[in-house]
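In this view, the complex is presented without one of its protein chains, the others remaining in place.
Coming up: chain A.
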Amino acid sequence: MAPLLHLENITKSFGRVTVAKDMTLSVAPGEALGIVGPNGAGKSSLFAMISGDLRPDRGTIRFDGRDITGAAPHARTRAGIGRTYQVPRPFEHLTVFENVLVCGHQGARLKGRAAWQRTMEVLDRTGLAPLANTPAGRLGLLQRKRLEVARAMGTGPRLVLLDEVAGGLTEPEVLELVTVVRQLHTEGLGIVWIEHVVHALVKTVGRMVCLAGGDVVADGDPVEVLADPKVRELYLGAGPEAGAGTAAEVLQ
């Protein structure tokens, strides 16, 4: 099957710091891919390059066979790439409903009733329906993270990029989010998920990639990737970081 997303020989550096070093990575349609790696491995930069916030210095990015390397962010969203931010960025003065509605209008190009229906559907599924008329600025962290997912869904994506949606949440909250994400996946959406809360990832993804120094160091079955000596060394070498503990726990 032709890949949904294909990054080929992507290179990006900021001065001396290299966030992507000749990286090649593919995501198949409907695949759920987890991405782990120590801080500074280039995970967030990778998302920024896929969603259009950053332009790679070299290499090409293809989505659904189309070259989107130089496309504007809104064009990529309309093409079917939805994303969330690690630190939620809701439109604070818009209600929760409006936050998702603009995604339906602008991202999915829906009009009138269709946009409203889609918005209600997304809010139902993300558990935000009771908060539909609340200004997004008043939401707590879990709700903000949910709203990030809801907005990404609202744009009518075929691929969703999740950037640490479980970070900072309590255990039951993480489980709730995992349920939402798994449901998206079962419906055939492609998912790329960056996460430090590794056990949330392992529950959801079918494949895992470990990044370090802007390149792929391991790629395959999640449990095997986490057991890989190179990956273990990276995490243990990374010091007392959130990911280290959780990765170790999963392996035990």
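The rule is simple: a contact is a pair of C-beta atoms (placed from the backbone, for glycine too) under 8 Å apart; a residue touches a chain by one contact, two chains touch by 3 or more; residues count from 1.
Everything below uses one rule, namely that contacts and distances are computed from a predicted model.
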| item | value |
| --- | --- |
| Protein that the absent chain corresponds to, by UniProt name, given "Aldehyde dehydrogenase", "Nitric oxide reductase subunit B", "Branched-chain amino acid ABC transporter permease" or "RNA polymerase sigma factor" | "Branched-chain amino acid ABC transporter permease" |
| Touching the absent chain when the full complex is considered, from A:Leu46, A:Ile61, A:Ala115 or A:Ala212 | A:Ala115 |
| Sole residue of A:Ala2, A:Val17, A:Ala72 or A:Leu175 that reaches the chain not shown, by the stated touch rule | A:Ala72 |
| Among A:Gly42, A:Pro56, A:Gly154 or A:Gly214, residue touching the chain not depicted | A:Gly154 |
| Touch residues of chain A, complete complex, unshown partner | 51-53, 72-74, 77-78, 83, 85, 89, 91-94, 98-99, 101-103, 105-109, 111, 115, 151, 154-155 |
